[in-house]
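Every protein chain of the complex appears in place save one, which is left out.
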Amino acid sequence: MFPPQFSVVIDSDKCEKCKRCTINCSFEALSYDDREDRIVSDDRKCVACLRCASKCPKGAITIKKNEITFSPHPTWTPEIRLDIMKQAETGGMIIAGCGNDLDYPCLFDRIVIDACQVTNPSIDPLREPIEVSTFLGKKPKQLKIGDDFSLETEIAPNIMIDTPIVIGHISYGAISLNAHKALAMAARKAGTLMGSGEGGLHPDLYEFGDHIIVQVASGRFGVHSTYLEVGAAIEIKIGQGAKPGIGGHLPGEKVTEDIAETRMIPVHTDALSPAPHHDIYSIEDLSQLIYALKEETDYMKPVFVKIAAVHNSAAIASGIARAGADAITIDGFRGGTGAAPKIVRNHLGIPIEIAIASVDKRLRDEGIRNEVSLIASGSIRSAADVVKAIALGADAVAIVTPALIAMGCTVCQQCYRGVCAWGICTTRQDLARRLNPEVASRKVYNLISAWTMELKEVLGALGMNAIESLRYNRERLRGVGIDQKTLEILGIKAAGE
Amino acid sequence: MQIDAKGLSYKELNRKLKELVSKEDALEIDVLNVNGHRYIGTGLENSKGIIRLHGVPGNDLAAFMNGGSIFVYGNAGDGVGNTMNAGLVVIHGDARDVVGYSMRGGKIFIKGNVGYRAGIHMKAYKNRFPSIVVGGRAEDFLGEYMAGGIIVVLNSNNEKNPVGKFTATGIHGGTIFVRGKISEEHLGIGAQIGTPNEEEINLLNNLISEYFSYFQVNENLDSLEFTKIHPKSHRPFAKLYVLE
Partner (left out) sequence: MSKVIDGCGISGIMSTKKKLIPGCEIVTSIDSMNFRYNGLGGGFAGYGIYPDYKDYYAFHLNFEDREAKTKAENFLYEQLRVIDDEPIPVRKSELIDDTKSISWRYFVSPPKDIENADDYIVKVVMHINENIPGAYVFSSGKNMGVFKAVGYPKAVADYFRIEDYSAYIWIAHGRYPTNTPGWWGGAHPFNILDWSVVHNGELSSYGTNKNFLEMWGYKCTLLTDTEVLAYLFDLLVRRHKIPVELACNVITPMFWSEINSDNSPRGKALKALRMTYGGAIVNGPFSIIVATNRFMFGLTDRIKLRPLIAARKDDFFYIASEECAIRSVCENPDIVWAPRGGEQVIAYVKEVT
């Protein structure tokens, strides 16, 4: 009924019939036909994960987009038609993975960065010091210093990270234990943090605790005292960019024995997190939970709150800051997910560029910007996005998809099926084994390291040798092809001004 | 030959100097009341010309200098010997920042201290070889991006830190010799510590003798033990880049 999206083309001249491709394909698209002595592909099952092509020793495999042409129509795109067909067939909600795939304008790509010339020298990042260390946590409004220069103000616990790039939350269950471990190892090596996600923390990761933000989501999976004590910080997840207003969703296929134990639910049930925390129906309830967690950990750990970027993010953020949170993570509408209803993933929420700019401005207008750190996430794709996010008002950014791609993910967007051929988004042992945590963590570390160097390169070009001077420095950004109203909300001028 | 620089702009002073120096084959000029006059000795060519400056010259003394000698009896400003090609500069005082930027030849001797980024991007090629000798100490970024030539820091006052931080950061050629002990903490990227070899010790001794001849300093700097700072490789940043 549905024309296959991709077709697997095997060059018979090159093919040695080693059958490595059939073993590697976890989507069961490839098999070896005895009688015809060749590899055959069931194109309907191919998702273009590219595992077979990368493993073929002869480079004999090409994955092509299927050339069946729908009669073109701008309104009834092939995608719209296929979605309708699927729903007609099943009567169900379409579930999708990864992030928003609609063609909304990407504001990051319309923002350009200033550079210094003549009147202000650029600084050479290779040879001169450029500092990017960042403190996440609550800072006091002002400090009291005694006559002998000693500090008289008590400061809330802060975490110092060596780079403003943090690995965001993705749960054990959404990804394999090997992948989770790889992220933790990379975070430790890079001197930054990693988010545990809402699936709890496997004991194997406790040793990385100083570099982990443990998440308390609405399902409270895996939340117990040890869990809370082990992390460097605790994050209350109110929402995520990919699915504002909806809780996490781990399909039953992925709930193996280990997951069941960590999350404390029966094997192979769907792990669904409720939409709201059922003890937070209003802002004062959030404050209550924040302080409950602080009491539990003797006020030694910062408590973060993560929200999805929605229309009134600025007001919500202000409320969260006053409720006692030490940092706020704002997840834009392009954020990724293992599984979400497609309609929510694609149509709910607002872009992170707008959200960060308006939250930062609101907090500054209210004089409370120092009370919280702001972390921006939701499809931060490159170091350029990092620079722009910080100039728009973020203290740091959180990335997940780039870290997964670094580990080998090819963004085939089939995460929710639990058969990731790369061993990342799966809990099947035979598949998870394909990912070597040491190798994978080195790649994630390389990525963070390379982006940090690029960040320094740009800071140098801006004539800054400390990242504090980029934070909410809208003056160094300009917009190209952005309408006046959006420019105002972003707080930046048009290029040429 | 005497000129009084009082009341002269730097343009007027330099024009006078150039006229005088180009006319005669060998010439000695004393300039009095030098105070902030810039660009003195810029592009000076006459290898036999000697100019003595009494007072405090301004920025870019001996910039692009191509021969001749300048003696300063006072402190100098920023940019002494900027892109200097040949010649001699002797300063009876301190020099400030960016001494010998892109220096390609010639010699600079300073009795006192130098500021930041001394010897930045010095270069050498075959027989073109620049030298800087500092009697006191140097601040941060000494020999940044150095590609050739020699810098000597004598630390005559035996200060705790003869050089600052980020010394020789980005060095890929040339050598720095510092009297006294240096630790890794002083060094920038791509620099390493070593001991001078015999050839280098000879070169050092010659330069130090020359330094002493100008400043008539009789005391023997006790222990002429020098730490050598030199490049780890001639491509310190090769690993940082990946092609698109």
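So that you can tell them apart, the chains are marked A and B in the order they are listed, and the count of residues begins at 1 in each.
The rule we apply is simple: contacts are C-beta pairs under 8 Å (C-beta built on N, C-alpha and C of every residue); 3 or more make two chains touch, one makes a residue touch a chain.
Just so it is clear, the model here is predicted, and its values are computed rather than measured.
> Of the listed residues A:129, A:252, A:276 or A:319, which contacts the missing chain in the full complex?
Counting the whole complex, the residue in contact with the absent chain is A:129.
> Out of A:315, A:439, A:466 or A:480, which touches the unshown chain?
Missing-chain contact among the listed residues: A:466.
> Among A:150, A:225 or A:282, which residue is in touch with the absent chain?
The one listed residue touching the chain not shown is A:150.
> Name, in rising order, the residues on chain B that touch the hidden chain in the full complex.
Interface with the chain not displayed, on the chain B side: 9-10, 35-36, 38, 55-56, 58-59, 75, 77-78, 94, 96-97, 115-116, 139-141.
> Touching the absent chain: which residues on chain A qualify?
Touching the chain left out of view, chain A contributes residues 116, 118-121, 123, 128-129, 131, 133, 135, 139-140, 142-145, 147-151, 153, 155, 158, 364-365, 367, 369-370, 462-466, 468-476, 497.
FYI, only the chains that are shown with their structure count from here on.
> When the centre of a chain is set as the mean of its C-alpha atoms, what distance in Å lies between chain A and chain B?
So the centroids are 53 Å from each other.
> In their shared complex, at which residues does chain A touch chain B?
Touch residues, chain A against chain B: 124, 126-129, 450, 453.
> Quick check on the complex: what are the chain B residues that touch chain A?
141, 144-145, 166, 169-170, 188-189, 237, 240, 242
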